[in-house]
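One structure is given here, and the rest of the page talks about it.
With one protein chain held back, the other chains of the complex are shown just where they sit.
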Amino acid sequence: MTDPLVLCIALPLVGAMLVTALPRWSVRLGIVSALATAGAAVALTAAVWQQGTLHLILGGWDAQLAIALRADGLATALVLMANLVGLGISVYATGYFHDRLRVRSFWPLWLLLWAALNGLFLAGDLFNLYVMLELLGIAAAALGALTGNRDAVAANLRYLLVGLLGSISYLLGVALLYTAHGTLDLGLLAQRIAAAPELFAVNAAAMALMVAGLALKAALFPLHFWLPPAHANAPAPVSAALSALVVKAAFYLILRLWLDLFWPITGMAAAMLPALLGAVAVLWGSWRALRAERLKLLAAYSTVAQIGYLFLFLPLLTATPPGPARDDLLAALLLMAVTHGFAKAGFFLAAGLVQTNAGHDRIDDLGGTAQRLPATTFAIALSGSALIGLPPSGSFIGKWLLMQGAIATGQWWWVIVVTTGSLLASAYVFRVLSRAFGLEPTPLKFITDARAEVPALTLALISVAVLGLASGPLWTLLGLSAAGSGTGGGV
Amino acid sequence: MSQLTLLIVFDGVLLVTLLALGFAAVLSPEPRRAVMLFIAFGLWLSLVWARLKAPDVALAEAAIGAGLGGALMLAAARRAARSSARTDGGDET
Amino acid sequence: MSWDYAALLPGAIVLSSLLPGVFIFLVREESHTLRTVLNLVGAIAKLVLVGLMIYGVWLGQVFETRIAIAPGLTLVLNADALSVLFVTLSTVLWLVTTVYAIGYLEHSTNRSRFFGFFSLCVSATVGIALSGNLLTFVIFYEILTLATYPLVAHRGTPEATRGAKIYLAYTLSGGLLLLVGAVWLRTLTGPVDFVEGGMLGGLSPDLHGQLVAIFAVLLAGLGVKAALVPLHGWLPQSMVAPAPVSSLLHAVAVVKAGAFGIVRVVYDVYGVTLASQLGLLTVLGVLASFTIVYGSILAMTQDGLKKRLAYSTVSQVSYIALGTSLLGPVATVGGLVHLVHQGIMKITLFFCAGNYAETLGVANVSQMDGVGRRMPLTTLAFTVGALGMIGIPPIAGFVSKWYLGLGGVEAGQHWVLVILATSTLLNAGYFLPILYRAWFRPLPASWPKEHHFHTRFETMGALLWPPVITAVFCLLAGLLASAPFSPLEWARLIAEREYGL
Amino acid sequence: MLTAQFLYGGAGLVLFALGLWSFLVHEPLLRKIIALNITGAGVFHVLIAIAYRGDVAPPDPVPHALVLTGIVVAVSATALALMLGARLQDAEEEDRRR
Partner (left out) sequence: MTSMTRARRAARSAERNRDLSLLVAVLLALLGAALTVVYFMALQAGAAPRLADLAYERLPGTGVQNPVTAVLLNYRAYDTLMELAVLLAALLGIWSLGPAAPGFQRSGAVLAGMVSWVVPLLIVTGGYLLWVGGYAPGGAFQAGALLGAAGVIVRLAGDPRAGLPGEAAQRWLLVAGVLVFTLVGLGLMVFGAGFLTYPPKIAKWLILAIEMAATVAIGVALAAAYVGGRPPGPQARPTAEDEDALSATEPAAENTPAPSP
C-alpha cells in the first residue's frame, strides 16, 4: 500500500538525502527524484480527482493527537502546479549550473525546498505547518544566496530574518489557539472556532498574528521590501522557484486559514484591509517593475503586484453568498495563482537565459534578443502576456471572473485597480519586448539551447494555452458546482 | 499559606531574573557581552522550565539553545570584533 | 459537445491558418519554399473551408463550434450571415496578401517570424468574424492585437519600435475597455451571445442607464481599432510597418475588426431598436460623421502616400459606423457592404503604394509625377481603387455611398447627404491630384531608388498581380452588385435578418 | 495553577514583545539574531506555561515536544543566519579592499 499523499513529501526528502550523501551523482539522482516526485504529484491529483478530498492521519492515533495530511482540491491543484514547475526548474537547472560545487549545493537544498512545499500544501496541522514554513524559509534563503555575491547574500540574509520573524509571529498565534481550543488539527480547530463565538477576541488575535506573519512571507505590501532584491539576485532557477512557488505557499496558507479556520470571524472589515494592501501592491509593484533597470528585478516586482491581485479576492468572497458565483471566485483565485506560478517560473527561466547569454540583464541594453534568442524571447512574451492577463491565458479568465465578482458585489473600485494594473503590466512587459525587436546584436551570436529553453517555453505555454483554454478541470478538482451564472453558458 | 507565599516569591524571583537577563541581553550594544548575557538568559530559562516540570525541554534548551547557539554567536562576535579592528586599522592608515 | 462536421467547421477555419502559422515559426530562415508552401496551403485550405461554409449557410445549415474554457465561459464560433461576410472578405484578401507579402519580403530577414505572426493575425481575424458571443470576440480581439504587434515592429528600426509602441498602447487600452464593458454586461445578463436582432431587448428599463454606460465603454474599446476620432492616433503612426502589414491593418484585420465589433454590438447585442431608443445611434452617427470629415481633411494635408491613405482609412471606415447608426435596413446594407468594399479598395491602394516604394522608391505624393507611364498596370489598379473611394460608378465605392444616402433619406436623416457630399468632394480633393500627377505629369529624370526585376512586367509578378486582382474585384463588386452572392446581396440578406423582415 | 500559567505565560509575552522591539530597532546582525531568539523563547515560554498543570498533575507533553522542535529549528536558523552574516562581512571587506 502506498499513498501518493505521503510519497509527495517522502520522495523529495529521500532524494535530498541521496544527493547529499552521494554528491558525485547529484545531477542524475536529482533528476530521478524530480521525476519521481512529479509522478507522485500526478498520482495524487488522479486520486483526488477520483475520490475527492484525501485525508490521512499519520501514526494511526486519534486525530487530535497525531498529525493529519490532507489533500483537497485547492491543495492538490497547487501541488500539481508546484511539481510541474519544479520539474521544469529541475531540467533547466541541469543545464544552468556548471560549477561542480554549486551543483552539489543546489540539488539537496532544492529537493528539501520541494519537500517543504509539498508538505506545506498537504499539511493539516498548525504546528506541522510551522515546521514546513521554517524548512521552506531556510532552504529558500540558502538557495537564494547560492551565487555568493554580496547583494545576493545581503538580500537573502534579510529574507531569512524576516521569514523567521514571520514564523515566530505565526507560532504565537498557534500557541494562542492551542491554549484556547486544545488542538492543533485544522479540521477540529475549525469546528471549535465555529462553536465558540464567545472567544472572538482570542481567535481574532491569533488570526492577526498568523496572517501578519504569513503576509510578511507572502510579501504583501508594505511587507514586500525584502522580496525584490532576494528574488532578483538569486540564480535563475532559484528565482523561479522563489517567485513562483515559495511566495505562493505563504499565500496559500493565508487563504487556507482564512477560508477554513477563521471564516466564522472574518467580516467585511477584516477582508478589506488585506485587499486594500493588495490593491496598493498591484499598483506599486507594477510601477516599480516598469521602472526596474534589470530584467530579473522587473520580474521580482511583478511578483509583488501579482500577489496583490490574489488578496483582492478576499472581500469578494466575503460579500458573495455561497453558490455558483462564489465557487467561480474561488476557482478564479486558484486559477490566477496557478497561472502566475507557471508564467513567473517561465519568465525567470527565460530571463536567466538572457542573462547567461547576454552577460547581463539590463533591459535597456537588450536590443535584438528576438533575433538572437528567438525561443527565449518567445517564452518571455508568452509568460509576459499571462502576467498581463491577456487572452487566452489563465489569468485572463481569472481577471474576468474577478471583475465580474467585483461588479456583481458592487465593489466596482477593484475593477479600476485591475485595469490599471493590467495596463502597467503591459507597459513593463512590452518595455522588454519592444527592445527585443531592435537591431542591436544581443547576444553576439544566434543561440538555441534546448535543455534550458524547452522548460521555459513549456511552462510559459502551460500558463497561456492550457490554463486559459481548459480551466474547467480546476472547478471539478475543487469539487465545485460547474457555475455558469446564467443561460446557455455551460457545455 | 506561607508555603504558597514562598512559592510565589520563588516564582517571582525566577521570572524577574529571567526578564532582567532578557532585557540586558537585548540592550547590550557590545556583541560579546550581549552574547554572554544571552547565554545566561538561556540557562536561566532552562531553570525556569525545569521549575515548570519540563525537564526534557530544559535540557535541550541548556544544551542546544544556550550552549550551541551561544557558542555559534560567540564565534560570530569574535569574528565581528576582529573585522572591526581590521577595518579601523585600515581607515587610519 | 457534438463533434460532427457542422460543429467542427468554424474551428477548422480558425485552425487552418493557426497550425501552419505555428509550423512556420519553426521553419529555418533559408527554407523559402517550405515556408511558401505552408503559407499557401493554409490560405487555400481556409478558402476551401470558407467556401464549404458559405454553401452550407446558403442551404440553411447551422455551423457552431463550442468549447468550454471554464464553467460558464464558453468559446463559441458560429457562422451567421454577418460572420460569413467578414470571414469571406478576410480569407480572400489574406490569400492575395500572402502572395504579395512573399514577393515583398523576398530578400528581407526574419521571414519565418513574420509569416508566423502573419498567420496568427489572420487566425485571430477569422476568430473575430466567427465569434458567437462577446467573450469569444474579446479573446480574439486581444489576440489580434498581440499578433499584429510583432508585424508592426518587424523592421526593428527605432521608428518601427516607436510606432509599434504607440499602436500597442492604443489597442491594449482599447482592449481593456472592451473587456470591462463585456464583463459588466455579463453581470447584468449572463453570457452575451450574439443574436440577430439583439439580446438585451427584454432587460428591465431600470438597467437602461447602465446599458448606456456599457455602450460607451464598449464603443471606446472598439473605436480604438476602428480608428474613430479621437481614438485614431495609432493608425498613421503604424505606417512604419511593411506594406503587406499596412494592407492587413487597414483592409483585412485590425480596423475592420473594430468596425465589425461596432456592427456586432449594435445589431446583435443591443439590437438596433433598443440602441435607437437609448439614443446610442445618434452618438455613434455624430462620431462617425465627424470622423469621416476630419479624416478626409487630414488626408488632404499629407504628402506621404501611405499617410494619406491612412487618414483616408480613418475616414472611410467610419462609413460603416455611419451606416450602422442609421435606423433602417437600407442604411444597414450600405454600411455592411462598405465593410467589404472599403476592404478591397483600400488593399488595392496599399498594394500599389507598396509597389511604388519597392520598385521606384517613391513614397511621397510629390514624387509621383509620371508613375503611370513607368508602371501602367499598377497605376491603373490604383486609379480604380481611388475612383472607387471617391464613389465614381460603376466601382464598388459608389454602391456603398448610394445605399448610405438612400438609407439616410429613409431614416429621415437628410444631413447624411451633406456628409456624404462633403466627404466625396474631399475624397476627390486628395485622390484626383495623385491621379493627375501619375498620368499627366512628365516622368522625372530618375526615380529615388529604382529596382530592376528580371521580368517583362513593370515589377515583380508577386507584387503586380495582387493589386490588379483586387482592382478587378472592385469593378466586379460594383458591376455585378445585384448578382447572387455579391457583397451587396449578402448585406441585404443580413439586413433583412437583423430587422426581422 | 491558572495563576502560574498566566504569570509565566505573561512573562513569555513580555519576552516576545521585547525581542520584537529589539529586532525592529537594532541594526547589527548579531543583535537582531539575539532579538529573534528572545522572541522565539517568549513563544516557547508561553507553550511551556500552558503545559504546566500544577504540582500534582503531570504536564501536557505535547507543547513540550513542540518547544523541543522549535528549539532545534531556532538554532538551525541562527547558525545559517550567522554564517550568511559572516559571508557578507567577507564580501564587504573584499569590496572595501578593491
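Descriptive notes on the structure:
Think of it as A, B, C and D in the order they're written, each chain with its own count starting at 1.
Following the convention adopted for this analysis, a contact is a pair of C-beta atoms (placed from the backbone, for glycine too) under 8 Å apart; a residue touches a chain by one contact, two chains touch by 3 or more.
All values reported here derive from a predicted model rather than from experimental measurement.
Considering the entire complex, the omitted chain makes contact with A, B, D.
Touching the chain that is not shown, out of A:Leu13, A:Ile254 or A:Val417: A:Leu13 (per the contact rule at the top).
Within the full complex, the residue among A:Val162, A:Ala236 or A:Ala427 touching the omitted chain is A:Ala236. Here one chain is not drawn; of B:Ala25, B:Ile64 or B:Ala77, the residue touching it is B:Ile64.
The omitted chain makes contact with chain A at the following residues, 1-3, 6, 10, 13-14, 16-18, 20-23, 56, 58-62, 64-67, 96, 98-102, 105, 108-109, 112-113, 115-116, 119, 127-128, 131-132, 134-135, 138-139, 141-143, 145-149, 153, 172, 176, 178-183, 196, 199, 201-202, 205, 235-236, 352, 355-360, 443-444.
Touch with the hidden chain on the side of chain B covers residues 55-57, 59-60, 63-64, 67-68, 71-72, 75. Although one chain is hidden here, its contacts on chain D can still be listed: residues 2, 5-6, 9-10, 13-14, 16-17, 20-21, 24-25, 46, 50-51, 53, 57-62, 64-66, 68-69, 71-73, 75-77, 79-80, 83-84, 86-87, 90, 94.
Just so it is clear, only the chains that are shown with their structure count from here on.
Of all chains displayed, A has the C-alpha centre closest to the centre of the whole protein C-alpha set.
Centre-to-centre separation of chain A and chain D, using mean CA positions: 28 Å. A separation of 78 Å divides the Cα centre of chain B from that of chain C. Annotation for chain D: residues 29, 33, 85 touch two or more other chains.
Not a single residue position of chain A touches two or more of the other chains.
The set of touching chain pairs reads A-C, A-D, B-D, using the touch definition from the header.
Those residues of chain D that touch chain A in the complex are listed here as 9, 16, 20, 23, 29, 32-33, 36, 39-40, 42-43, 46-47, 50, 62-63, 66, 69-70, 73, 76-77, 80-81, 84-85, 87-88, 91-92, 95.
Residue ranges on chain A touching chain D, taken from their complex, read 65, 127, 130-131, 134, 137-138, 141-142, 145, 148-150, 153-154, 156-157, 160-161, 164-165, 168, 171-172, 175, 178-179, 184. Across the complex, chain B is touched by residues 4, 7-8, 11, 14-15, 18-19, 21-22, 26, 28-31, 33-35, 37-38, 41, 44-45, 48-49, 51-52, 58-59, 64, 67-68, 71-72, 74-75, 78-79, 82, 85-86, 89, 93, 96 of chain D.
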